[in-house]
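With one protein chain removed, the remaining protein chains of the complex are shown where they sit.
Per-chain numbering from 1; labels A and B assigned in written order.
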Amino acid sequence: MEEQTSEKTYRIHLMVCAGTGCVSNNSFAVKDALKEEIKKQGLENEVLVVTTGCNGFCERGPLLVVEPGKIFYQQLTIKDIPHLVEEHFLKGRPVEKLMYSPPEDKTPIPVLNDIAFFKGQVLIALRNRGLIDPEKIDEYIARDGYTGMAKALTEMTAEEVLEEVKQSGLRGRGGGGFPTGLKWEFVRRASTNNGGIKYIVCNGDEGDPGAFMDRSLLEADPHSVIEGMVIGAKAIGAQQGIVYVRNEYPLALKRLNIALDAAREYGLLGENILDSGFDFDIKVTRGAGAFVCGEETALLASIEGRLGEPRPRPPFPAEKGLWGQPTCVNNVETWANIPVIINRGADWYHSIGTETSKGTKVFSLVGKINNTGLVEVPMGISLKEIVYDIGGGIPGGKEFKAVQTGGPSGGCIPKEKIDLPIDYESLSEAGSMMGSGGMVVMDEETCMVDVARYFLSFTQDESCGKCTPCREGTKEMLNILTKITEGKGTEEDLTLLLELAQSIKDSALCGLGNTAPNPVLTTLKYFREEYEAHIKDKKCPAHVCRELNTYTIDEVACVNVGKGCDMCRRNCASDAIVGEKGKAHTVIQDKCIKCGVCYDVCRFGAVKVD
Amino acid sequence: MNNESFEPKIVGFLCNWCSYTGADLAGTARMVYAPNVRIIRVMCSGRVDPQFVLKAFSEGADGVLISGCHPGDCHYQEGNYKTLRRYKLLNKVLEQFGIEEDRFRLEWVSAAEGAKFQHICNEFTDQVRELGPLNLNGGNQ
Partner (left out) sequence: MMVNIVIDGKKLEVEESTTILQAAQQLDINIPSLCYHPVLEPYAACRVCVVEVLVKGKTDVVTSCNNKVQEGMEIQTASERALRARKLNVEMLMARAPAAEPLKEIAKDLGIEKTRFEIEDPDEKCILCGLCVRACQDVVGAEAISFVERGKNRFVSPPYGEPSEACIGCTACAYFCPTDCITYEDIKGRKVIHSELHLGPETAIRVPIHQAVPMVPFIDEETCIHFKTGECKICAQVCPKDAVDHDQQDEILDLEVGSVILATGYKQFDASRIAPYGYGHLDNVLNGLEFERLVNASGPTGGKVKCANGEEPKAVGIVHCVGSRDENYNEYCSRVCCMYSLKFAHLLNEKTDAVVYDFYIDMRCFGKGYEEFYHRLLEEGTKFIRGRVSEITEVPLTPEEEGRLIIRVEDTLLGALRRIPVDMVILATGLEPSVDHNKIAKTFNISCTQDTFFLERHPKLAPASTFSDGIFLAGCCQSPKDIPDTVGQAGAAAAEALALADKGTFELEPITAVIDEDLCSGCQMCVNLCPFTAITYNKEKGISEINDALCKGCGTCVAACPSSASHQKHYRDEQIFAEIEGMLIE
């Protein structure tokens, strides 16, 4: 571990985002270019380049934040670097063209906190975002890291720690929303079997498609999770912790392991932590590619080396979990909140959020939205604020249609409910759920039937296959939805679909199964007319289900505006368009395979789709 | 002396439990065999003192047969093993005396082997007849 901290003070710190999103966008190359250029300009004793974890504004990566002052640069390429270094770091003139400007406005906003994306956020779990190098424990400590743990271990009793977490009102961030303090109390009260020990498990198997909250946390600030787990272990009386990370997160695994080694080296993990007499260590187990192993009993089975399938509860893991012992399973984000709660107190945490849902939640804002990225917002914030203020609205000026929350287990919130405050209860009342924090924004060009089909195909593929309703039921539901998107659906299919959805919700064994019908149920509830259009009219209003599209050419527009440019005929893959250059063109419906290329290439809007 | 009419005299020491019974069996089965073997019954082939063998030869026997139980089957556990040892040593001694080793035989005959006893008697008799009279003491004739 190289010692970066020295007596030198740098006049400028360059925080380069090295979260997976930016890394895949070449941010390491940008970093190297920065270092090179700085050396070239002779600034290496004045300017320090730091790689941090995910900054959150993934839409605009590679990102760079210049401290002090939080000047925000985005979409950097290697070519931009020499100019940037010379202008800003040497001559002190920030470069406007590399700054962020909102799409409608185009005026550059230099300071990070002024940007709407960042302004509305309240960072608790992501408190160290963009500010520390995740591979350097000293930087974490410098920002009050491990002080919460020290307080819990040396100044508080286990009961006091437990009380604090209970009072804070923290609820499980993995999706269940179960009061964390209460769960800890159950595990604390449970007794071990045959002289075993209690376990703490961190669920890092983030499986929802498009969700990357936990990944970012582990990549950006692994120590926050470690610290949270030690505090939890003290409160519960556990002696062994396990972090279960999905195998598809190699960077998170790497940074986590580095962090664990560093913590052990500093005596912050292992035997007799901080001389308090408290022993606790953490192991890392990797997942093996199954979404169902995010379900806690399946996860525990996976750790034990058994078939990754859930088992019925009761008994709950709090009573009989890993190896038959009391086990506390919490999500990565939940653990990340704990140190702050201990440090700043339950009352402070309790003051944020709504009556029933306290604190903040990290969401991955994706889909048809201008500002795609990771946001942390206080509970109770309205959906409208997230979509329009933080998210920057729908690109291309399209109509907002709905937001899917909670991933494949969740449901759609239509635009009529855009003022809905985000908390556990209001989301489930609307038929959706908080879930792990995925938020997919949809516009007029999204077909809701297709959305339901998409999520169901995911749950169908990931079903472990143990129980009949999930294994067979999701397959049958998917069949019906596919039929509908192909224009072969009937009214009876819709009735059967609803019957299946309700039956599966009632009788499935685990959370995967009994939430799998949610996308179907909510889209049927709020967008039934789209289903009817597919079934009765054999049409897809959003034109997403290509089988149902009919492509025609407005001959008047083609001749008058397009002058018979012939682009469509030349690009047609199935020779379905006839026409001479300069003359009107037509589509031969029998040959048309509905690929939509003609629609895409016509610059004059002469090709119509219905 | 006429060799064609020479009939060897053979003394046979048979153990009571196996060989004697086997010989008895040959008899009750009406098996025909050479009458030249004159049988002395002992309880166990291990009773046979080397002196008996020497005495027999010196009294005019042309051949001596000792027959006992098969190894492992001795009624007295190990007696026949002792016989085997003594037989081997005695053979060497007899050689010194100029008595051909083919004149002294050790056989294992079990109580069921009447036919084997018959065969041994016939074969041994023929063998000794071939060798001719021993005439150890210059002949008793």
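In this section, a contact is a pair of C-beta atoms (placed from the backbone, for glycine too) under 8 Å apart; a residue touches a chain by one contact, two chains touch by 3 or more.
Quick caveat: nothing in here was measured; it's all calculated off a predicted structure.
Here the chain not displayed is in touch, across the complete complex, with A, B. Of the candidate positions A:Leu98, A:Ile282, A:Cys467 or A:Ile535, contact with the unshown chain belongs to A:Cys467. In the complete assembly, the contact with the undisplayed chain comes from B:Ala56, out of B:Ala56, B:Leu94 or B:Val128.
In the full complex, chain B touches the omitted chain through residues 9, 11, 17-18, 38, 40, 42-44, 46-52, 55-56, 59-61, 69, 73, 75-79, 82, 86, 110-113.
In the full complex, the hidden chain is touched by chain A at residues 290, 292, 307, 309, 311-312, 314, 460-469, 471-473, 475-476, 479, 496, 499-500, 502-503, 506-509.
Methods note: only the chains that are shown with their structure count from here on.
Mean C-alpha positions place chain A and chain B at a centre distance of 106 Å.
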